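Shown below is the structure under consideration.
Note that one protein chain is taken out, while the other chains of the complex remain in position.
Order of writing sets the labels: A and B. Residues in every chain begin at 1.
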Amino acid sequence: MFNFSTQALFGQLLVGLINGSFYAILSLGLAIIFGLLNIVNFSHGALYMMGAFMAYFGLTFLGIGYWPALILSPLIVGVFGVVIEVLLLRRLKGLDHLYGLLLTFGLALIIEGLFRNAYGVSGQSYPVPDLLQGGLNLGFMFLPYYRGWVIVAALTVCFAVWFIIERTKLGAYLRAGTENAAIAQALGINVPMLTTLTYGLGVALAAFAGVLAAPIFQVNPVMGSDIVIVVFAVVVIGGMGSIMGSIISGVSLGIIEGFTRLIYPEASAVVIFVIMAIVLLVRPAGLFGKAA
Amino acid sequence: MAMTTMTAPDAVRRVDYRAFLGFAALLVAGGLGPLFLYPTFLMKVWCFALFACAFNLLLGYGGLLSFGHAAFFGGAAYICGHVVKEWGWPPELGLLAGMASAALLGFVIGALAIRRAGIYFAMITLALAQMVYFLCLQLNFTGGENGLQGVPRGRLFGIINLSDNLTMYYVVFAIFFLGLLAIYRTVHSPFGQILKAIRENEPRAISLGFDVGYYKLSAFVMSAALSGLAGSAKALTFQLASLADAHWHMSGEVVLMTLLGGVGTIFGPVIGAGVIVTLQNELADKVGPWVSVIIGSFFVICVLLFRRGIVGELGAWLGGKKPNGPPGGGH
Partner (left out) sequence: MLSKTVLLATVAGLALGGSAFAQAPQTVRIGVLTDLSGLYSDLSGQGSVSATKMAVDDFIAKEKPSFKVEVVSADHQNKADIAANKAREWFEKDGVDLVTDLVTSSTALAASKIAKEKNKIAIVNGAATTALTNKECNDVTIHYTYDTYSLANGTAGAVSSQPNGKTWYFLTADYAFGHALEADSAAVVVANGGKVLGTSRHPFPGSDFSAFLLKAQASGAQIIGLANAGTDTTNSIKQAAEFGITPKQSLAGLLVFITDINALGLKATQGMYLTEAFYWDLNDETRAWSKRFFDLNKKMPTMVQAGQYSSTYQYLLAVKKAGTNDTAKVMAAMKAATINDFFAKNGKIRDDGRMVHDMYLFQVKKPEESKAPWDYYKLVSTIPAEKAFQPLDKSTCPLIKK
C-alpha cells in the first residue's frame, strides 16, 4: 500500500490543496450564510454552477473574458441571491430553520432543471485564460499555472473575507447580528439589510468558485449537485458558524482527500464522510465550533 | 417493539373517529383501487406512501429532519432483492431481511446523527446516506449501474403466488396498511407522547427524567426499519433494485411527499406520496424535461404557502383539531 515515491506524495498533496481551495471557498460561503441567516443553503451548488455559466455566457455572447468575469459573474449571481433573499427567504423569518433548507433545496432543483433544459448536460468548454496557459515543471510534477492561480486566488479571497468579518466595522455589525439580531437591531444596525447583503456575499463566493472552476471542469448544469454534499460535510467538520474553521477544514480536507487518493483510492469518495463521523463522535460541535 | 403496548392513557385510548374514518377510507380505496387505476402504479403509490409515513414518524412526531432516508429505502431494496434472487429466500423472509438491515443501518446512522439537532442532524444524515450510496454503487452484489434485475416475486409463505399482479397488489397494500397502523399506534402510545414532548421542548423532557437519546434513537430505528420495509416491498413489486432509490434525490423526494401532504398528520404523507408518484408517472409523457423544475417549484410553494400540507390545511379549514405544527428543534 505504501509503495509511492516522495514525488507522487508532493504531487498529490498539491492537487489536494487545489481541491481544498474550492472546498474552503464554498464552505466559507455556507458558513457566512448560516451564521447570520441560520439557513443551510442547499442551492449553493446550483449557484456555483451558475457562476461558471455566467462566465461562459460572458465569453460566448458578449466576448467578456475570464478576468472581468471573475468580478462580474459573482456580482450578477450575488444580485440574484439578493433577489432570492428578499423575495423568498425573508418570508421564512421566525420559522424553523429546516424550512430554509427545504426551500433552497427546491430552488436548487429549479435552477439546475432550467439550465439542463436550456443547455443539455454535456456541458460547455471554457478555456484557460491566455495569461495562465502552460505550466511550471516543479521537478516532482507539472503544475499548470492556472492551478497555481486557483490556490492563490481562493486563499486570498478567503482571508480577505475573514479579515472583513473579524477586523472591520462592517464585520463587527455582522458578528453582532449573528450573535443577537434583536439587540443589534435595537442598537441601530439595519439587520434585514445586513442579512440580505450577507446572503448575497455568500452566494457571490459560490459564484466566484464557479468561475475559478470553469476552465478546469466542464461547465455543465450538474457540476454543483454533488459537490454541495461534500461541502456540507466539510462545514460540519469545521463547525458551522466558524469562519476560520471552514477555511482551515476546507483546505485540510482537500489535502487529506488527495493523500487518500494516493494510498487507497477506493476510499477517496468517502474519506470526508468518515472523518465527519469520527469528528462527530469526538467533538459533536465540530473542530472549530462552539458547543451548540 | 415494546412501545406499542396497550397501556395508553384514556385520552389516547378514546377512539379518534377522524382517524377511524381515514383508515376506513383507505381500506376502501386500497381494496377497490385496482378496479379504477393501474395496479402497478398503485403499488408504487403504497410503497412510497409507507416510506413517507415512516419518514413522517421521525419528522412529524420526533421533529427530526433526516435528509438521508434513501439509504434505508434503497439499501433495503438491494438486501431484499439479493436474498430473494441469489439465496432463494421466500418473499416474507426477503422483506424481513430488508427491514432488519435497514433497522441496523438506522441504528448506526441514527446513533451518530442524534448527537446533533436541527440542521446539523439533516446534514449528517445526508452525508452518511451518501456513504451508503457509494457502497451501493461499488459493492459487487448490487450490479452497479445495471441495478439488481429480475428479482423473483416467489410465493408468500410458500402458498400465495405473488407473480399474479393483483395478488401482489393486495399483499403490498396489506404491508402498507399494517405499517401505517403500527405508526398510528406508536404515535398514540406513551412512547409517541414522549417523542412529541421532546420535539416540543427537549430540555423539559430531559428535566422530567426521560432519556431523550434513547427515544430519539428508537424513533429513528423504527422509521428506518419501516422505510426499509417499503423499499423491500418496492423491490419485490418491480422485481428490481436500482441506484436511483438510494440517491439523495430520493431522500429529497420523500421530504417533499411528507411536506406536501402534511407534516405530522397521519394521512398527509399518503396523499403527498400519491400526488408525487402520479406527477412523476403522468408528467413522464407530458412535460418531458420539466419534471425536476416542477418538483422544485412544489418545494418552494409548499414551504412558502402550504407549510401544513394538503391534509394539514384541510384539517385547519374544517376547523377541527389543530394539526401538528412545524418540525421543532432548529434553534
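Here, contacts are C-beta pairs under 8 Å (C-beta built on N, C-alpha and C of every residue); 3 or more make two chains touch, one makes a residue touch a chain.
The shown structure was predicted, so the numbers you read here are calculated from the model rather than taken from an experiment.
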Sole residue of A:Val15, A:Ile84 or A:Leu212 that reaches the chain not shown, by the stated touch rule: A:Val15
Contact residue for the chain not shown (choose from B:Phe20, B:Tyr38 or B:Tyr214): B:Tyr38
Identified contact with the non-displayed chain, of A:Leu174, A:Ala233, A:Ile247 or A:Leu262: A:Leu262
Among A:Val82, A:Met141 or A:Leu155, the residue in touch with the chain that has been omitted: A:Met141
Contact set of chain B toward the excluded chain (per top definition): 35-38, 40-41, 44, 134, 137-138, 140, 142-147, 149-150, 234, 238-240, 242-245, 280-281, 283-285, 288-292
Absent-chain interface as seen on chain A, which is shown: 5, 7-8, 11-12, 15-16, 18-19, 113, 116-117, 120-125, 127-128, 135, 141-142, 144, 146-147, 215-218, 220, 222-223, 226-227, 258, 261-262, 265-266, 268-269
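Following the convention adopted for this analysis, only the chains that are shown with their structure count from here on.
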Interchain centroid distance [CA atoms averaged], chain A/chain B, Å: 33
Chain A contact footprint on chain B (complex, rising order): 65, 67, 112, 115-120, 122-124, 126-128, 130-131, 134, 138, 248, 252, 255, 259, 289-293, 295-300, 302-304, 307, 326-331
Parts of chain A lying in touch with chain B, wherever the complex brings them together: 34, 38, 40, 88, 91-92, 95-99, 101-103, 105-114, 116-117, 229, 232-233, 235-236, 240, 266, 269-270, 273-274, 276-277, 280-281, 284, 292
